[in-house]
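The complex appears here without one of its protein chains, the remainder shown in place.
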Amino acid sequence: MSEIKTVTIVGASGYAGGEFLRLALQHPYLEVQQVTSRTYAGQPVHFVHPNLRGATNLKFTTPEALEPTDVLVLALPHGVAAREFERYQGLAPLIIDLSADFRLKDLGLYERFYGAPHPRPDLLERFAYANPEINRAEILAKPYLAGAGCTATATLLGLYPLFAEGVLLPKPVFVTVLVGSSAAGAQATPASHHPERAGSLRVYKATGHRHTAEVLEYLPGRPEVHLTAIASERVRGILMTAQAFLPDGYSERDVWAAYRAVYGEAPFIRIVKQKKGVHRYPDPKVLEGTNYCDIGFELEPDTGRLVVISALDNLVKGTAGHALQALNLKLGWPETLGLTYTGLHP
Amino acid sequence: MSEIKTVTIVGASGYAGGEFLRLALQHPYLEVQQVTSRTYAGQPVHFVHPNLRGATNLKFTTPEALEPTDVLVLALPHGVAAREFERYQGLAPLIIDLSADFRLKDLGLYERFYGAPHPRPDLLERFAYANPEINRAEILAKPYLAGAGCTATATLLGLYPLFAEGVLLPKPVFVTVLVGSSAAGAQATPASHHPERAGSLRVYKATGHRHTAEVLEYLPGRPEVHLTAIASERVRGILMTAQAFLPDGYSERDVWAAYRAVYGEAPFIRIVKQKKGVHRYPDPKVLEGTNYCDIGFELEPDTGRLVVISALDNLVKGTAGHALQALNLKLGWPETLGLTYTGLHP
Amino acid sequence: MSEIKTVTIVGASGYAGGEFLRLALQHPYLEVQQVTSRTYAGQPVHFVHPNLRGATNLKFTTPEALEPTDVLVLALPHGVAAREFERYQGLAPLIIDLSADFRLKDLGLYERFYGAPHPRPDLLERFAYANPEINRAEILAKPYLAGAGCTATATLLGLYPLFAEGVLLPKPVFVTVLVGSSAAGAQATPASHHPERAGSLRVYKATGHRHTAEVLEYLPGRPEVHLTAIASERVRGILMTAQAFLPDGYSERDVWAAYRAVYGEAPFIRIVKQKKGVHRYPDPKVLEGTNYCDIGFELEPDTGRLVVISALDNLVKGTAGHALQALNLKLGWPETLGLTYTGLHP
Partner (left out) sequence: MSEIKTVTIVGASGYAGGEFLRLALQHPYLEVQQVTSRTYAGQPVHFVHPNLRGATNLKFTTPEALEPTDVLVLALPHGVAAREFERYQGLAPLIIDLSADFRLKDLGLYERFYGAPHPRPDLLERFAYANPEINRAEILAKPYLAGAGCTATATLLGLYPLFAEGVLLPKPVFVTVLVGSSAAGAQATPASHHPERAGSLRVYKATGHRHTAEVLEYLPGRPEVHLTAIASERVRGILMTAQAFLPDGYSERDVWAAYRAVYGEAPFIRIVKQKKGVHRYPDPKVLEGTNYCDIGFELEPDTGRLVVISALDNLVKGTAGHALQALNLKLGWPETLGLTYTGLHP
């Protein structure tokens, strides 16, 4: 069938690469060609990803063994894709980089948040920031995709329509994100040791979280956004709350209108706002494994304070899922292809 | 399309019914016709099952509003299906009961474990015990299906081939099952109150667990099996360990052979037994939402003691998944239809 | 020995009353005289509180059986202490009410957050708000003690010195609190059902949290404070983060100075702020069972944004511990008596 595209994942033993692999294996039009891992080269995929036992017989190879492919996914540590880009660019016409290397166009923001000048500014114009809900045109136009940050995605999806439609004051917006432990990657560290991390609630980035740069770059009008990040007990999932103020004369109706205007056709955005019941607002628990970003809000009538709440699975909608969604768009496939899993309850 | 069958779920606000609903909504040949819940009649499905928001617009109805359907799934409290069977039997040619009412043919076992004579022994011959790996012929032959117990399924799938192939001594077999909190159902109780249950490891059925009856009835040769059940911290998932002895002269090779003989073609059984790595044995964590039962074992060379380990998701392979798998078989559909989700890592 | 005081706890089967009971049983100068519970009257204390098995032989009695005592602790649902005050006031010269009934002096704040006029404004002048770090003089002066709210205590202890010393701008302060499940009490509900709550991160009070009233009343200068409350996976513990701005010209040195000025002698306040290591900021995990409130902060140099972080055990420092600490003060005992448990690691 002419529709089938081959895909190769570099760094597939990590959590981002492993998640793209999982999604690709269940995608009707993708065929996984190669997966690489220096650490686990020669081992079958299920040695690292036990969920994929029986779903594939692939073994990890080294990056040196890469062959040409239709879609090349790079899931490498920060800085590696930029540094070694020449190694990869001849291998595939379509490259998806899941790192932070090509997300920002604003070189000043990059330097401010990453502490050094961008190593390869010449490559930036080839990449589209792969947030399909707010950046579809660029995704269709550019040859490559830069996967967005998970925390940035949760924040942007919650706030973008409000700023796009002028519903929030551009005064300081205060964001608090609760992030699951998988967002820090597959490498064991003293802080990730189960006896230390289990049950902890730790502020891990009170100020200066790097994903803030994406939020600043992609929110319309560049409002003043402050972000504090807390490590939660969950393995997967982000819960974002933002607090800001509506302009005088604006009401809940305007908030609804803004979300409808921007997300009216978005298949993976659900507004969750109920007066009653257990599940009144977004909760990352019910989103495990799904590509949804659930969004809710609450307005404090006497102060005009708006609390925006968003939730997603950091590895799916926050990483591999939106990248696949963007790939679907680029290749002219249905946007939701391979991404329709609904999640579990309870 | 003539393939499509309508399905109606009675008691769909509970965890067993809700899980069948989730699977049915994603099944290519099933169309969910009605879902009932006395408590939530009139509410949309997602009020109770937030994962299904956007996946269906169905609302719960009362059982009084039931209409004829192709497949009727009963997910009712113990004893109700037997007591009210006349209410349901005219509604559909194919009935699946997920309760314990019709699982046992041995009336003595029923009375011993349920504390009273079976209320409707006349109905038993119409039901097949819906464990597809060990009871396929009956599933194809009988008009109705009796969903198996989750703990019984984990235990039976781990032990059945060993007794079928004569690899274990019929001396006492000691089974310990660790069970997630969802297995006790959707009703809040003092013991299920989060501050009480979170972090607890509680023996909840040291002796006399009712699912033992199914194990005794369906294990070949009716060996002496003892079962102790412990409530674990997980929401979903069962980990079963069994300890028993190989006959003299038997070795690990015979254990492998037994599993291969019985499960060689079974798409949902995976043998997990690795010498190295993090994931050496079955673990219910990686099975959330899947229909797999992973099975592993370890032989103590100097004593002949065999430790058998099995894991599954109590609501999928333990309840709704195997019932759907049996339904696929009965209707001549591919056995794995709608059940191919691989689960997540991490 | 003349030092010994008898104490009676009304509502001792709940979490707040049970925690005061636990602390009182280990206090060298307190003798627990009676504990009441309508639900569990006649049962031994350990039937409800298994940790106290062997620590006491007391059984719950009904409130009707109360006898005169030295210290009477009321741990009743909201509104009951005010409504039934006459029943209790003759029983003891010193009353500690752990509910919200007598915390606020500002009747307008009470009505705004509790939705009705205060039922007994005449009683308010007899009660001191029992936060020993910020309200010691009143605690010594008034005959009765009103235990503070757990979320209010975490917020007040984090912010009070900064406003008392003029280190924060009185512009909006945005507070996000993560709260353990025990803060909602011992009554099982659909939302507290383990399968529903476990693993959830739920905004449960986006706006209008009642403890906000205490924060507003007791913060110097009554700054504009906004609070959003999220239910976390923990059973015990609160993590509070606040975001606000320093006035021009102020620096981290002023923040340190403010905390030192107010908390220099406070035995239960620890400033936790490390550049390295796993435990750089306050974390409720390491505070389980302790009376500490750990406080940390981080200043964003280029914006003047200050992130304040505080953590405590909602049932100890947030409820029963600070009440006992205030009682120690009132009775002229060492402030830390019976409250020196250090907590665990890991």
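The chains carry the letters A, B and C, assigned in the order they are written, with residues numbered from 1 in each.
Note that a contact is a pair of C-beta atoms (placed from the backbone, for glycine too) under 8 Å apart; a residue touches a chain by one contact, two chains touch by 3 or more.
Predicted, not measured: the structure shown is a model, and the values here were computed from it.
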| item | value |
| --- | --- |
| Touch partners, limited to displayed chains, of the chain removed from view | A, B, C |
| Sole contact to the chain not displayed, among B:I139, B:A311, B:L324 or B:L339 | B:A311 |
| Omitted-chain contact residue, chosen from B:I4, B:A65 or B:A206 | B:A206 |
| Contact residue for the chain not shown (choose from A:R38, A:R83, A:H193 or A:R260) | A:H193 |
| Where the missing chain touches chain C, by residue | 15, 18, 22, 25-26, 46-55, 182, 186, 235-236, 270, 272, 274, 277, 279, 283, 286, 288-290, 292, 294, 340-346 |
| Touching residues (missing chain, whole complex) on chain A | 15, 180-182, 186-190, 192-195, 197-199, 233, 235 |
| Missing-partner contacts on chain B, residue numbers | 172, 174, 176, 178, 190-191, 195-196, 199-203, 206-208, 226, 228, 230, 232-234, 237, 239, 241, 243, 278, 280-281, 283-285, 296-300, 303, 305, 307, 309, 311, 346 |
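The working rule: only the chains that are shown with their structure count from here on.
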| item | value |
| --- | --- |
| Dominant interface by contact count, named by its two chains | A-C |
| Separation of mean Cα positions, chain C and chain A [Å, integer] | 38 |
| Separation of chain B from chain C, taking each centre as the mean of its C-alpha atoms, in whole Å | 45 |
| Chain B residues counted as touching two or more neighbouring chains | 15, 182, 186, 235 |
